[in-house]
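For this depiction, one protein chain was excluded, whereas all remaining protein chains were kept in their positions.
Naming follows writing order (A, B and C), and every chain is counted from residue 1.
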Amino acid sequence: MANIVEIATNTEGFSTLVAAVQAAGLVEALATGGPFTVFAPHDDAFAALPPGTVQTLVDNPPQLARILKYHVVADKLFQADWSISQTLTSLEGSPIPIRAALEVKNASVIAADIEADNGVIHVIDRVLLMG
Amino acid sequence: MFAQTVWLIPCYPLLGVLLSFFWSPALVRRTGPRPVGYLNLFTTVVALLHSALALKAFWHQPPQFLEFSWLQVADLQLSLPLEISAVTLGASLVITLLNLLVQIYALGYLEADWGWARLYSLLGLFEAGMTALVLCDSLFFSYILLEILTLGTYLIVGYWFNQSLVVSGARDAFLTKRVGDLILLMGVLALYPLAGTWNFSELAVWAETAQVRPLTIALIGIALVSGPVSKCAQFPLHLWLDEAMEGPLPSTILRNSLVVATGAWVLVKLEPVIALSPWASGMAIAVGSISALGGSLIAAAQIDAKRVLSYLASAYMGLIFIAIGSGYTDSALSLVLTHAFATALLIMSVGSIILNTVTQDLTQLGGLWSRRPVTGLSFVFGAAGLLALPPLGGFWALSDLLNHLWQDQQWLSLGIVVATNAVIGFALVRMFGLMFAGDRTPMTARAAEPFWLVVLPMTMMAGLTLHLPLAMNRLGLLTEQLPQGSQFSASLAWILLWSSVLGIAIATFFYIFPRRLSQNQTQDEQADAPIGSAVVQGARQVLARDFYTEEVYAMTAIALVDRLSRFTDWLDRYVIDGLVNLVGLTSLFSGEALKYGNDGRSQFYALTITFFVALIGLYMGWSYLMDWLPTQLTANALSLLP
Amino acid sequence: MLSPLIWLPITGALLIAFLPTQMTAKQARSGALAIAGTVLLWTVWLFTQFDLGNATFQMQEFLPWLPMLGLNYDLALDGLSLMMVALNSLLTWVAIYSSPDKTERPRFFYSLMLMVSGAVAGAFLAQNLLLFFLLFELELIPLYFLISVWGGPKRDYAATKFLLYTASAGVLILIGFLGIAWFGHSFDFSYESVLQVQLPLQAQLILLTILIVGFGIKVPLVPFHTWQPDTYVAASPPVAIMLGGVLAKLGTYGIFRFGMGLFPEAWSIVAPGLATWATVSVLYGSITAIAQKDIKRMVAYSSIGHMGYVLLGASAFTKLSLVGSISQMVSHGLILALLFHLVGIVEDKVGTRQLDVLNGLMNPLRGLPMVSALLILSGMASAGIPGLVGFITEFLVFQGSYSVFPVLTLCCVVGTGLTAVYFVILINRTCFGRLDSQTAYYGKVSADERVPAFVLAALVVVLGLQPSWLVHWSEATSASMVAAIPAAETVQIAEAIPESKL
Partner (left out) sequence: MPTATSSKTLPPSSHAFADIIHRLEAGGSMLPDTPDNLKQIIGIYKAYAVPMDFYWRGLLYISERVFLNPLPAFKYFISDEYLDRPNAYAGDNADLRIWRGQADAHPELREFMAKGELKRKLPKWMHHLWHDRINMEFAEACMQAMFWHDDINPKFNAYLDSDAYKANADGAIRAYFKGNPAMLGLYKLFPDLFLEQVKRLSYYANLGLFWEVMAPVFFEMSDLYDEGKLTTVPEAMDFLVNGIFAIAGRPIYHHLYVGDECYEIIPKSEGFTWLYEAALPYVEAVFYRTSPFRGTKSYNAQAGQVPSEPKDFHYGILYADLFPVGSAGIPPTLLMQDMLHFLPDYLVEEYQQHTRGADDTLIQLGVTFQRSMYNVTSAVIQALRTALLYPLDDPNPQHLKANRDFFEQQLDRFQRPEARLKDIQQQTYR
């Protein structure tokens, strides 16, 4: 198997995410650390954000890193694991509410349980934001 | 040159007052009101310099008197006498100096306020009024100035007139002070036919040889004492000072340190007259004793930071009343001086806390010491200056008073002074503990020292308070008792010192230690009195509610006036006018309600008038008739005789 | 020299009423204002001609009219009259100035106002009892119309009440005057000759009582006052200014001139009773004012209280108290006019006079800040705060009366305390407090509305700071009046009371 970063890089539809991870300087951490659960927003999710949002974030790596960390949980959780809990605690520190079986906060899971060396990836259709 | 023109000193701030009008927010639209602050600051500086230079010129000079003719009508001559002496100029210097600091403080404290024109014109009015008061040598003009300051109090307490408690506070301050003023006016009216003068200096001379009926002079003396009772917020007319705390804080500094002392000043000037009657001086002592002890006890139970200090002002004024009633005017003046500086400093430091903790509730404060040390130290200096703690001013002034009381063997008064000092110590340290010790609260979570225009005058005030004993020494206020050094003087000093230490120690034990030891306690537990028994709680409640004075007022004086006015209104509508309206009613029932001009009605007007005319005629000629009728009757009776 | 004070306004009144041209309300007002202004200037000129040291009547004018009835056109002036005439001229001008532009039936209104002014001036100047009476009655009719046509709600009721009360007063006064002729067996009604008449004390007492009651209704004194609050409330502000500011003074003037002046011996007998009566009036008026909810009614009751001080000073008849009383009449006229004018503006802008409804007018942008400031000034002047004219005149009355009636004087001092109570209520409710953001869309106060207020306020302040400009005019007259009253009684009372009651 490959690590989280490799899977994302090699999968179609995650180019924005990968670029963001690179810009934020999180490649190293995501490739080697772990285990992680990553809720990976699809490219369409980034595209749905109002104009300028991504640009500002990419210009400011620490801030971008913080948003990205909100998509990561420091544990290896499959859908069956996390869907029974109320909230998860993200790497950023803020809680991620689980609203329904296939809904993480206000995002829906498109593809679940993509396993990697150092964790598991769930693809979601919306960028998660704290608050 | 500066001496002959001292009359200008009150005129500078007065000029500022008049010019302030042009920055009324109704007139100035495109720019803001701040120039008015700078303008009044400038006039205050000029007045301060003039006072200082005149004082320098008059140092160790005999007093001079100036006289300005104001009104001469019939046999009454009203001229305005000024006394220019080191004492009056010194007082004027203190007034202008404190005013300057307060006005700078206001620049910072009210930096976001839009009503500067009103605020500064009123501060200027107080400055002008008070400097004029200390310079003027006439009871009549003192009365005039006190009345004008009463109006000033009304307006400055009512400064934030949008708020309902402000409005009622202003009302009560005005009416309470007015009651005192009018009793004073009665004294003023009554004194003139006896003494033939209103000039203080001439009154003193008159009093030396006056032969007056004891009852008359007792009543006059009581009237003259009663005026200052309301000015100085003494029981039972003390409530207004508490309510006046609704006014802006800079005005509170001025009010609690200086304005309340104006009453004491007039009383000091009137002391020779008051001393003529043991009843009057006895009343001063009694009122002062109750206020001193009662006020300090109430202060010790308040949860509002400003109100603790307001009741302490009452208490300290009570001590001054004791001094005046016992005839020690010098002690009284020293007390006025030390109180003015220490109180001003205390209120400044409390204001600096309130300004950026948004609350003045002591139970919601705490944990400020490490972050607010400048304010904390100012508070400590202020407290030390007020208490009998050597080497600061309060100690010398109080031990001076105590010495006199000892020599005259006034044991009761002596005990009250010592006890009051202890309670004041307790109240101040309790307040300090609640504000500065303990853990931080939601209200004090973020508290930085405020704007420099607030901190600067506060630290300057602290410096002045610390240096006051030196100044008092120079002025000769300390010399009187220091060189004596006799036995009782030293032991008295110890008693005084121990009373302060006792008060401080108890409060430290209850309010500082527990907060330092167990900082996890909830706020409520910390705030409430440490001793939990029902009796103590009950007593605390009575004190916190100010002995229910407000309720007593509401049930007595206020209810009386209210009921009476309703009654006369009813009387007016239904009895006096009723004879008329009776017809209105009958015609209402007979369906002719609206025919106002009908004959029946007119007849009743005529009837009413005739009835009262007969009555009044009888009344007016009564005494005459009483003389006349008997003679007539006798004459008739005689004529009947054969 | 004095006639223009009467004939200028009356001619003006006739011109405005009967000139056959069309006239807008504005033109009528300007015309009336010009006439009133001329009269005012004439009055100012009179001041320059007045001889301060002369205690007797000056600038006499005489024209025989109906000598067989003892009625002649006989005018003259002393300090008392001068003050009253000046007050009349000034307040007429103010009242006309403060009349709104949009007054209905303007020509009728202004000619009536001028008519009142002329008649009142004549009454103050008349040196003939019958002439005084005629002019006193003459003023009644126009006022009746002014109240019943331009008044507020209940104006008919108020006007009728006013008419009947004042007519009764007139009847009593006439009885008094005829009584003098009857007892004195002389039908010469000129003031000077009446002064020479020696009447038995008994007759003096009866006549004096009748006259005091007659004039007392006009002042008004409790219990003859119930017409007054109703009338003041119903009358429009300019009319209320004339009523309270000027006409009430006819009552006190009459008591001074025809009571104290004609019957000095009897006066000294009834004085203690009169002083008590005055004190009752003061306390009754002040206390009742506290309970009022309508500003105008409150001011009306306050007026009862303040006129009581005048009577107290008159009863004490010391030089000082008389000067005080006369000055108090003027200061009361000024302050009352100012108050009524301001209340008129408030009512016009806010639409109510109810203290329960008013709020927050001090607000600098949406309220009436200038009006509020002046309302505070006038309220405080009325409450006797030093520096304003109300204080010094009251003080002179008190100081003058204290030696004669100490207890009563102190009771009246309590009265000024009560005055402070209701004026604080008034100011707190109207000026202070928070504007209601649902309703506070009031109109602006125009410069025209401010002018009369500024003029009166300036007088209140200037005369308060420099009272000699007010009191000197009546000093000589007061002195001569006091001299006419037997002194023995005065001294006796003065010595007896303080010691026994204090």
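Here is the rule we go by: contacts are C-beta pairs under 8 Å (C-beta built on N, C-alpha and C of every residue); 3 or more make two chains touch, one makes a residue touch a chain.
Treat the numbers as computed from the prediction; the structure is a model and nothing was measured.
Peer 1: With touch as defined up top, name the shown chains that contact the chain not shown.
Peer 2: Missing chain, whole complex, touching shown chains: A, B, C.
Peer 1: Have a look at B:V6, B:L362, B:A493 or B:V561 and name the one touching the chain we're not showing.
Peer 2: Counting the whole complex, the residue in contact with the absent chain is B:L362.
Peer 1: Just the residue numbers, please: which parts of subunit C touch the chain that's not shown?
Peer 2: Considering the whole complex, subunit C reaches the absent chain at 360, 362-366, 434-435, 437, 440-441, 443-444.
Peer 1: In the full complex, which residues of subunit A touch the absent chain?
Peer 2: Where subunit A meets the chain not shown: residues 49-53, 55-57, 59-60, 62-67, 93, 99, 105-106, 129-131.
Peer 1: Pick out the residues on subunit B that sit against the missing chain.
Peer 2: Against the left-out chain, subunit B lists 25, 29-35, 38, 111-115, 118-119, 159-166, 245-246, 248, 303-307, 354, 356-364, 370-374, 442-443, 445-449, 452, 456, 544.
Basically, only the chains that are shown with their structure count from here on.
Peer 1: From the mean C-alpha coordinate of subunit B to that of subunit C, what's the distance rounded to whole Å?
Peer 2: 37
Peer 1: Averaging over Cα atoms per chain, report the distance between subunit A and subunit B in Å.
Peer 2: 70
Peer 1: How many angstrom between the C-alpha centroids of subunit C and subunit A?
Peer 2: Distance between chain centres, rounded to whole Å: 90 Å.
Peer 1: Looking at the complex, which residues from subunit C come into contact with subunit B?
Peer 2: 156-157, 160-161, 164-165, 168, 172, 201-202, 205-206, 208-210, 212-213, 216-217, 222-226, 229, 269-270, 272-274, 277, 284, 287-292, 318-320, 323, 360, 362-365, 369-370, 376, 380, 383, 385-387, 391-392, 396, 398-400, 402-403, 406, 409-410, 413-414, 416-418, 420-421, 424-425, 428, 431-434, 467-468, 471-472, 475, 478-479, 498-499, 502
Peer 1: What part of subunit B is in contact with subunit C in the complex they form?
Peer 2: Contacts found on subunit B: 24-26, 70-76, 143-145, 147-148, 150-151, 154-155, 158, 161-164, 166-168, 170-171, 174-175, 178-179, 182, 185-186, 189-190, 192-193, 213, 215-216, 219, 561-562, 564-566, 568-569, 572, 576-577, 580, 596-597, 601-602, 605-606, 609, 612-613, 616-617, 619-624, 628.
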